[in-house]
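Missing here: one protein chain of the complex. Every other protein chain is in place.
Presenting chain A:
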Amino acid sequence: MSDPILQLRGVNKSFGAVQVLHDVDFTVRAGEVTALVGDNGAGKSTLVKCVAGIHPIDSGEVLFEGRPVTLNAPTDAAHLGIEVVYQDLALADNLDIVQNMFLGRERGRSWLLDEADMEQAARRTLASLSVRTVTSVRMPVAALSGGQRQTVAIAKAVLWDSKVVLLDEPTAALGVAQTRQVLDLIRRLAEQGLAVVLISHNMADVFEVSDRIATLYLGRMVAQVPTKDVTQTQAVELITSGRSGELGLQRPETVTV
């Protein structure tokens, strides 16, 4: 088992009076796919946004490669090599694929961008991801299908030699073949030593690609276990009631939610 690359300890986050995350501990290891599951409103997306630096955490500790770090802006996360692919994709429709992939990190001087270099790099990356459905990397993103957009978003995240890639519901809007492609891609990323965090509602996907399952229940991390040690039924119990046999929260009456 490799050392954790990203570790969260006792993270709390509130929006106004609503506390979304309660003392969350979360560990991500390189070369593994960690599935982050939980019901709607369990705090999965918030947790991802905290790691991405979009929402600063209220209290707790974030360790990256063993060192404590602060994540107050998206650029902080990007500098560490943490990339996020959002559920809502976060692509600008009016820009083309190349422009989107390099958005915020354009190559060349700031008064003369190196379009040719960016175009070649984008094409290499997409080709390496076996993206065959896109006819031109100069197509505006608005002209792409949902699966193509997802691929562009993932390609954007991995273009940066990143160490940790967080995928927020990457297969939610995809067809069967495209889901297959994305899942294969996720496995390949992990095999190459990246730490992948997969947020998904689809238990079949989770059990197919993940090495470890972390379950959030009402803002609390109730279990983080190897995938092979649990069954789908147990995972679903953890998601819906926060516990399953010996796993998860203790007796419900001892917990104040």
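For the reader, a short list of remarks on this structure follows.
FYI, a contact is a pair of C-beta atoms (placed from the backbone, for glycine too) under 8 Å apart; a residue touches a chain by one contact, two chains touch by 3 or more; residues count from 1.
Heads up, the rule we're going with is that contacts and distances are computed from a predicted model.
Of "Energy-coupling factor transporter transmembrane protein EcfT", "Xylose transport system permease protein XylH", "Heme exporter protein D" or "SRPBCC family protein", only "Xylose transport system permease protein XylH" is the UniProt protein name of the chain excluded from the display. In the complete complex, the residue from A:Leu8, A:Leu71 or A:Val137 that touches the missing chain is A:Val137. Considering the full assembly, A:Glu191 is the residue among A:Asp3, A:Glu191 or A:Asp229 that touches the omitted chain. Screening A:Val11, A:Val158 or A:Leu249 for touch with the missing chain picks out A:Val158.
Residues of chain A in contact with the chain left out of this view: 52, 54, 73-75, 78, 84, 86, 88-95, 99-100, 103-106, 110-113, 115-117, 119-121, 123-132, 134-138, 140, 142-143, 154-155, 158-162, 185, 188-189, 191-192, 194.
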